[in-house]
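Structure first, then comments.
All protein chains but one are shown at their positions in the complex.
Letters A, B and C mark the chains as written, and numbering starts fresh at 1 in each.
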Amino acid sequence: MTEFEPKIVAFVCNWCTYAGADLTGTSRIKYAQNVKIIRFPCTGRIDFMLLLKAFGEGADGIIVSGCHPNDCHYTSGNFHARRRWIMFRGLLDLLGIDVRRIQYSWVSAAEGAKWADVVNTTVTAIRELGPYTDYAKVANYLEKEANV
Amino acid sequence: MNELIQKAKSLLESDTVQVVIGYGKGSADKTRAIFLTKPEDCDQLLFDSRCVQNLAVYLTKHEIKHLGKPAIVAPIPVLRSILQLAVENQLKESDLVILGVSPESKLIEFDSFGAIELFLNAYKIQIDEKYKATIDKIKAMPVSERFAFWIKELEPCFKCYACRAACPLCYCPKCTVENNQPQWIPAASHLLGNLEWHVMRAMHLAGRCTDCEACYNACPMGIPIHLLTKSMLQDVEEHFGPYGPSVGKRNTLSSFNPDDKESFIR
Amino acid sequence: MNNPNIYIPYLMRIEKITQEAPGVKTFRLKFENKQEAEEFEFKAGQFGEYSIVGVGESTFCIASSPTRKGYIECTFRQVGRVTSALASAEEGDVIGFRGPYGNTFPIDEWKGKNLVFIAGGIALPPMRCVIWNALDLRENFEDITIVYGARTVADLVYKHELEEWGNRPDIKLVTTVDPGGETPDWKGEIGFVPSVLEKVAPSAENTIAIVCGPPIMIKFTFPVLEKLGFADHNIYTTLENRMKCGFGKCGRCNVGEKYVCIDGPVFSGEELKLLPAEY
Partner (left out) sequence: MQIDNYLIRQTSLEKLFNNLIGNGKTVFAPQASEKRILFEKVKAFSEITDNYLVTTNAAKSVVFPRTEKLFSYKKTKETTEITDASTEAVPEVVLWGTRPCDAAAFIPLTDTFNGDYPDILYNNRRGKVYLLSFSCATCDEYCFCTSVNGSPGNTAGSDILFTKLSTGDYLAEVITEKGKKLVAENQTLFEAAPEEEKEPNLAKVKTYFNQDEIQAKLQNLFENPVWDEKSRACLGCGSCAFVCPVCSCFDIQDEKHGSKGTRLRCWDSCGFSLFTLHTSGHNPRETQGARWRQRILHKFLYMPDKSKVAGCVGCGRCSRVCPADINILETVTSI
């Protein structure tokens, strides 16, 4: 059997983390290839439902990342996002959706090395947790159950 | 009670309001929302412990608005909802007359939203100990078991959206579930559709819910969805301090503090 | 339909796409399956459910004439989810089609009569089917008059066919646009369909009027027809209501007791007067 390769989706803001991830590349820092990056104007724009959609489509882990506090391109988008993450995380935890599979981080445009580290440690953590079968069972319910 | 009836009568007689929204006799031993437009009908009004439906939900319904300016019988949960609606700019003081009902069933009139807030200061939202215990019990389960617990609880949901319909704060003319470009939440009721719907509903009430339990009371399947909003209320309090609607203050998730603390962001 | 599962669509390949007006396209569709193509029959006035799998179904009439075999055409405006997905389809793509459903225009009963077609905006497509049907059997009918209006010149659909009809000596075509919707070189009428109809004043003698358009146009056209002397049973229209199944089960398209999908979509003025205002 081949080793489990986690599928990770990263929702990142355009101004800091996306640029940071770019820097990781241009600095030729190698990091895990498991991540698919989706760029948003701002962390404030990342709707919480997108995270569930990612799990629904088969993601094993999620990274959400944006500008450090006080560095938001739009002044306060990340502050709003932070409040939302706090609430969302609590709700998911209550529902038994595995919050260990969602890594939040602040990665600036200058932190190419930090991005590589965030991705690598997340991939390692998710690899240990294994595939997210609990959620996949629910998401693929219709395919399994011939008729409901 | 008599006080309330007299007041309602005089409001209709003087044409100060065109409709009184209150509680009346329902089927079996239930009470129900009634809409009185004639002074002589006001004797139908009653108030007792069975009157749990949150009448504030009718304040934003276009069929009811159509009847004219309302007076509304408002026990504490309704007062909280009215205040929250005011905070969200859905109501103006001149829009309605509030016939407050104290826990001792006394009529209290309010001339401003500020007065409601002042009154409610003595009645802060408090999560019942038994619910706290249930929430703690759920939180103590291993994550997989917790997930299985909720999937099983949500399974009977057939998406009648009674929870949404009964909630005074679900007043959006077009709900996210009705958005189909893209289809944000599956319209069908199946495990994923149910889970996503309830996550969405709870999140959209985060920091707004005033804990009236209308959603739970409305659910024909008796799904404990109020535990989600109650738990979030606890979270709001834990992270952002005591919570309650307050005139001139923004909702928890529409505002921020640069010093908000968390422990999970790298 | 041959498939015992009535929800399964025919697979149709888009043979040709015509851009009719801003946001309005016509698809010419051919059956993927030869046998289905041979067995498929429909009559003027019927409709179908067009779909993009994974997105959903949408209801529109069949806009081509049953006298033209081997393909069907549909014309739609891009408004909602399904029509947007359809609009982004390309020639050669496969889409789904269920049908034909609903009743038909009683064109056989109209033999030897004059026909007046009155249409507004995107409501010409349901009528185009019966217009071509009548034109292909031209000798069966006396005078044919078409009054067609749209908001602006650009919004007129089937521009090539309008030109063709306009050039034919055996058709009287009157086109009109709403005031303000004209272009400097617009040669047609300017005004709303009902008032233009009143000006054209077709004779009600031995004449059938077929009306199709937005509710507001229908509302004002009926009194004009009455004034011109048209009896209710000589007026036909086709209704539209939101539908899902197309065959009387999903329960939403009824107007009073009548289901638009099985009792309609074609109603005579006489039938319409008996229906409650639920459309």
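The criterion applied here is as follows: a residue touches a chain if its C-beta (ideal position, glycine included) is under 8 Å from a C-beta of that chain, and two chains touch if they have at least 3 such contacts.
The structure presented is a predicted model; accordingly, all values stated were derived computationally and were not measured.
K.L.:
Could you list, sorted by label, every displayed chain in contact with the chain left out?
P.N.:
When the entire complex is considered, the left-out chain reaches A, B, C.
K.L.:
Any idea which of C:Glu39, C:Asp136, C:Glu205 or C:Glu278 touches the chain not displayed?
P.N.:
C:Glu278
K.L.:
Which one, C:Glu41, C:Asp185 or C:Glu257, makes contact with the chain that was left out?
P.N.:
C:Glu257
K.L.:
Touching the hidden chain in the complete assembly: which of C:Lys16, C:Lys111, C:Lys249 or C:Lys273 does that?
P.N.:
Candidates C:Lys16, C:Lys111, C:Lys249 or C:Lys273; residue touching the omitted chain: C:Lys249.
K.L.:
Which positions on chain B touch the chain that was left off?
P.N.:
26-28, 30-35, 53, 57-58, 62-64, 156, 158-162, 164-166, 178, 183, 186-190, 193, 214, 217-218, 220-222
K.L.:
Determine and list the chain A residues touching the chain excluded from the picture.
P.N.:
Residues of chain A in touch with the missing chain: 57, 140, 142-143, 146-148.
K.L.:
Spell out the interface residues on chain C facing the chain that's missing from view.
P.N.:
For chain C, the residues touching the absent chain are 3-9, 11, 32, 51, 53-57, 79-80, 83, 94, 96, 215, 240-242, 244-245, 247-257, 262, 276, 278-279.
One rule holds in what follows: only the chains that are shown with their structure count from here on.
K.L.:
Have a look and report which chain pair racks up the highest count of C-beta pairs in contact.
P.N.:
Answer by contact count: the chains A-B.
K.L.:
Can you work out the whole-Å distance between the CA centroids of chain A and chain B?
P.N.:
The answer is 33 Å.
K.L.:
Using Cα averages as centroids, what's the distance between chain B and chain C in whole Å?
P.N.:
47
K.L.:
Taking each residue of chain B in turn, which ones touch at least two of the other chains?
P.N.:
In chain B, no residue touches two or more other chains.
K.L.:
Listing for chain A: what residues touch at least two other chains?
P.N.:
Correct list: empty.
K.L.:
Applying the document's contact rule, which stretches of chain B touch chain A when the two form their complex?
P.N.:
Per the touch definition, chain B meets chain A at residues 135, 138-139, 141, 143-151, 184-185, 190-192, 195-196, 199-200, 202-203, 206-207, 227-228, 231-232, 235-236, 239-240, 252-258, 260, 262, 264-266.
K.L.:
Under the stated contact criterion, what part of chain B meets chain C in this complex?
P.N.:
Those residues of chain B that touch chain C are 180-181, 183.
K.L.:
In the complex of these two chains, what residues of chain A are touching chain B?
P.N.:
So the residues of chain A touching chain B come out as 48-49, 52, 56, 69-70, 76, 79-80, 82-100, 103-106, 118, 134-135, 138-139, 141-142, 148.
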